[in-house]
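Of the protein chains in this complex, all but one are displayed in their positions.
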Amino acid sequence: MDRTRLYRNGVLVKESFPIDDVSECVGEPGTVVWFDICAPTEQDLTKIGEELGLHELAVEDALHDRQRPKLDSYDSHLFITAYAAELVEQKIDLIELSIFVTKNALVTVRENADFDIDAVVRRWDASPEMARYGVPYLLHGLLDHIVDGYFEVLQPLDDQIEALEDELFNGLPDDLRPRHRQTFELRKNLVRFRRLAMPMREVVGSLLRRGGEVLDPAMIPYYQDVHDHTLRAAEWTDSLRELLGNIREAHENQQGFKLNQIMKKVTSWAAIIALPTLITGFYGQNVPYPGSGEPIGFWSSTVLIVAGSLMLYHMFKKRDWL
Amino acid sequence: MDRTRLYRNGVLVKESFPIDDVSECVGEPGTVVWFDICAPTEQDLTKIGEELGLHELAVEDALHDRQRPKLDSYDSHLFITAYAAELVEQKIDLIELSIFVTKNALVTVRENADFDIDAVVRRWDASPEMARYGVPYLLHGLLDHIVDGYFEVLQPLDDQIEALEDELFNGLPDDLRPRHRQTFELRKNLVRFRRLAMPMREVVGSLLRRGGEVLDPAMIPYYQDVHDHTLRAAEWTDSLRELLGNIREAHENQQGFKLNQIMKKVTSWAAIIALPTLITGFYGQNVPYPGSGEPIGFWSSTVLIVAGSLMLYHMFKKRDWL
Amino acid sequence: MDRTRLYRNGVLVKESFPIDDVSECVGEPGTVVWFDICAPTEQDLTKIGEELGLHELAVEDALHDRQRPKLDSYDSHLFITAYAAELVEQKIDLIELSIFVTKNALVTVRENADFDIDAVVRRWDASPEMARYGVPYLLHGLLDHIVDGYFEVLQPLDDQIEALEDELFNGLPDDLRPRHRQTFELRKNLVRFRRLAMPMREVVGSLLRRGGEVLDPAMIPYYQDVHDHTLRAAEWTDSLRELLGNIREAHENQQGFKLNQIMKKVTSWAAIIALPTLITGFYGQNVPYPGSGEPIGFWSSTVLIVAGSLMLYHMFKKRDWL
Amino acid sequence: MDRTRLYRNGVLVKESFPIDDVSECVGEPGTVVWFDICAPTEQDLTKIGEELGLHELAVEDALHDRQRPKLDSYDSHLFITAYAAELVEQKIDLIELSIFVTKNALVTVRENADFDIDAVVRRWDASPEMARYGVPYLLHGLLDHIVDGYFEVLQPLDDQIEALEDELFNGLPDDLRPRHRQTFELRKNLVRFRRLAMPMREVVGSLLRRGGEVLDPAMIPYYQDVHDHTLRAAEWTDSLRELLGNIREAHENQQGFKLNQIMKKVTSWAAIIALPTLITGFYGQNVPYPGSGEPIGFWSSTVLIVAGSLMLYHMFKKRDWL
Partner (left out) sequence: MDRTRLYRNGVLVKESFPIDDVSECVGEPGTVVWFDICAPTEQDLTKIGEELGLHELAVEDALHDRQRPKLDSYDSHLFITAYAAELVEQKIDLIELSIFVTKNALVTVRENADFDIDAVVRRWDASPEMARYGVPYLLHGLLDHIVDGYFEVLQPLDDQIEALEDELFNGLPDDLRPRHRQTFELRKNLVRFRRLAMPMREVVGSLLRRGGEVLDPAMIPYYQDVHDHTLRAAEWTDSLRELLGNIREAHENQQGFKLNQIMKKVTSWAAIIALPTLITGFYGQNVPYPGSGEPIGFWSSTVLIVAGSLMLYHMFKKRDWL
């Protein structure tokens, strides 16, 4: 089943027809066509590009991934590269989407099946009355879905960071490596997300700037809304980054404090052990010290050892070194 | 009792009437209406939205929280999201307010009862003669109250930071964790505050920029004043952040110094204990050293131990290692 | 004695007359009035505000301190908040000045007597021929004095930083706390100064931008000159901050190096003490080792102890560990 | 064989003719000439400069290297300095190219043979139909090749960083120096690349801005495409830099953790050794302790030593200190 749709005068008249039938309907006045291509070959795209009059550079870009979010405007159409985000096993997965926007056709090209195009269709169907605004309505639904996805990715990161914060003051675990790794992965995720999702601000922003000429004024608030969302996602990302920095600093402080504490403990025990060693050393001298070779010597040595050690132990305990 | 007000030709004529009566008065020339809705249901808002001709996107935004401060302008009205700030148990609490601004109505939507709307009313009543400027006068009173609240939140943070600074050079406490935690919480507060309250600058700034067309010139200085306050709050926040960074650096320096000092102390005591151990070792040898097996041996050993330890103790004391 | 002045057609005609006489002369063509109010009550200011037609918001701002440097322009006058700086006991003291600028009157409001208004008067008297430019001439003298004061504050800070730099490579003192404190206070001073004095750039800059309409062209270079000075003060402040950062890094490096050195020293001494302990342990065994119970044993033990310790001492000395 | 080309009316008519023949064809209408000069002498360039009417400053710049990427526009021609990048033995090599762009001639000047000019020629030959756009077509092919080279340099750096990341949590190797060195070299490469390749954004950007007047509209998307690539390279570079920072922080955390662990291990072993020392000290006293001089003494001492040491060993093992 192909993912295609044909609207005529704002009404959905045909759905899921073969892509090859597209050429018939494209270009009819009052007609708006959408079709979606998943993991296309070069031939597929070239053929469609010719039918819709797409620029060869745009078609080429749609074939190569590792682009950046961008909006290229050609004579007869726009070309948008966008990234949808998804959290898979604590890692942000970024899925590239190439979008061709002509006067009466929207073509979405996905590199693989990871992106949930059904959700976009559901979003369109939720407000069928707006279909009369044609391609901008379809494009809005698509972008809105993508950008909303950013929040679903940021929320769990925010939660993880909050969990890290809560843990932070519950004492330092013995094995710090899991915490280090988590912080590392979080920041890496944020860096990647920032790089591939954040230029979406510019994309939606420049759609909006040139919107005055092309868009029906009634659509503008909707694009404004998507734009607000991209701004919010960007600010949230920056904020998470700062919170991560805050965690890092607090963690460093704690590690420094822990080192101090370990040193105090080690020192205390060293002192507690050094004392009896000193005393037995004294009683091991081959000189006639008081009590040498006599039971009183043994008892005095033992008392000195036990009493001295206990005294030191209590002294350190009181100073909170142990 | 509902929070409503009706002004006619700049005079307050009715107050606290039921919200349902609003529809009657909205739209009469010379009439200005304010009403406040606390924790509304979707139905409540939709109904009001229809009566006042509010855009569905704005109504939807008012229902969801976790927006960012923003100013959306629609054909017939403005929509503002603002955050009031409050310090609750050392934590900055940010309360979202949605504000609809039409030609002759101001609607405030609060997510809960935390925001003190009475204070805004008192502020309005303090300068009733300005009521003739209509909605801009009401909006100004509201924004002014919100932004003034920022200073009431920043002042205690500033005081806490100053207290931290004063403590800083009174020596390092044994348990550094409370200080670490306080620094951590302060910075976290500043990050959150920055993210949710600072974009208010843009909101008031863009109200001001488009003010020329809409506002009575006499109102402009008042908005300028609010704008100055948002700038001041922003600069203050940045300043606090830097002071916090300064504290952190000084604290790190101190911790490093303390570590050095502990090491010196430990080393000194180790040396003081090592000496008698060495001497008793010498006197414990099974060889005929001078005084072995004789009282003179015991006395010389004891004298060496006591004198040597005291000498070391004084030496280290003098060098300030102990 | 009140601080007042009356110029008529560019000539100083009256001085130190009571403020209450102001109302008579304000408004006469060709007349320029200055008067200075120190720590005014609300009533004082309200009265003057009414006489000169000052905006109530400006009057209110003049009563509250903790403003930021700013330039508000009202219909009939400008309102400037500026900060003069002074170094009192190594701490930058910032004194707020509120300035009202009407067509033919300059009013300066000081929160207390800390600001040396006499110096401004002397500056005016140094170039009486320029008095024909009226209020802009007076304002220039005032701002010039304030901004020149910034350099008198920055120079001692610069000197302190240079002194810190010179000290830096004269070895690390035993007690680092005074140095830490000094660095801390210096940075804190810079942060405060930056926050309250630096927006003066904008104030003078925007005076200059709108100057074309109001100022006599002959006054423009003078304002340009003040503007240059604010820029220089800002760049100097940033530069000092960076030098402080540089000092901090060098200091950290040194502390790390010192720690390494202490560790080497401690280790060396530990080794030097461990050797005799080992030897006496050997000679303390209850087994017939060569020389046990015989003088030769004592001598060999003693020789081993002394020779071994000296050898180790020289070895560590040579490697620069001691 | 000289690297020269002559196009007439968009068709390649002559290739590899001697540079000296250039003067004949330059200036004929409908003619486009390219020639490439490798490591020219001052005379070579001066001669060509005179023939093509190049500005003396541009000619001088082409002779000196250590320029920065820039676009200078002179009356009759443009002068571009660009840097191609290559990865040679893990080090980014930056090769300077000077480019003169006149109405109907493109001159490329290379400082040495490192830059692969053949690849540019192949790129031109891949789309001969575009040759009708003349010099902009040639220039685009050249710039496109240079900028594509940036990705071939960034990809291995990205791979190295990813490899570093994977290694990071496989435990800390004993010798950290190779890792330190790699991080150091990576960052140094990024700094150099940033400095010499990144201003290419401005160069292509300003070509594009002034493109409207000069370029055939059909060429604009192609230049836009190159511009997008420079942006992507810049963002990628910044991203790599941040990932490197992330690695550095994680590495520091690990080093701190390792230090803590070593200290724990050392402390544990010290305690395990201290115990038998204490016990033998006790049994070495010259006092009649229980079992002194009797086999039971030997056995009890031995049992205490072995049992105590084992107990400590297990205790530390359980707490994960060993």
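As written, the chains take the letters A, B, C and D, and residue 1 is the first residue of each chain.
Everything that follows uses one rule, which is that a residue touches a chain if its C-beta (ideal position, glycine included) is under 8 Å from a C-beta of that chain, and two chains touch if they have at least 3 such contacts.
None of the values given here were measured: they were computed from a predicted structure.
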Shown chains that the omitted chain touches within the full complex: C, D
Absent-chain contact - pick from C:T41, C:S76, C:N112 or C:S239: C:S239
Contacting the left-out chain in the complete assembly, out of D:Y222, D:W236 or D:Y283: D:Y283
Of D:V11, D:V191 or D:A307, the one touching the omitted chain in the full complex: D:V191
Chain C, residues in touch with the chain not shown (by the definition above): 165, 168-169, 217, 221-222, 224-225, 228, 231-232, 235-236, 238-239, 242-243, 246, 249-250, 253-254, 256-257, 259-260, 263-264, 267, 270-271, 274-275, 277-278, 281-282, 284-290, 319-320
Sites on chain D contacted by the missing partner chain, in the whole complex: 55, 57-58, 61, 67-68, 70, 72, 74-75, 174-177, 180-181, 183-184, 187-188, 191-192, 194-195, 199, 248, 251-252, 255, 258-259, 262-263, 266, 269-270, 273, 276-277, 280-281, 283-286, 291-295, 297-298, 301-302, 305
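In this text, only the chains that are shown with their structure count from here on.
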Touching both chain B and chain D (chains): A
Hypothetical removal of chain A, resulting connected chain groups: B, C | D
Separation of chain A from chain C, taking each centre as the mean of its C-alpha atoms, in whole Å: 42
Residues of chain C whose C-beta touches two or more other chains: 284
Inter-chain touch pairs (all): A-B, A-D, B-C
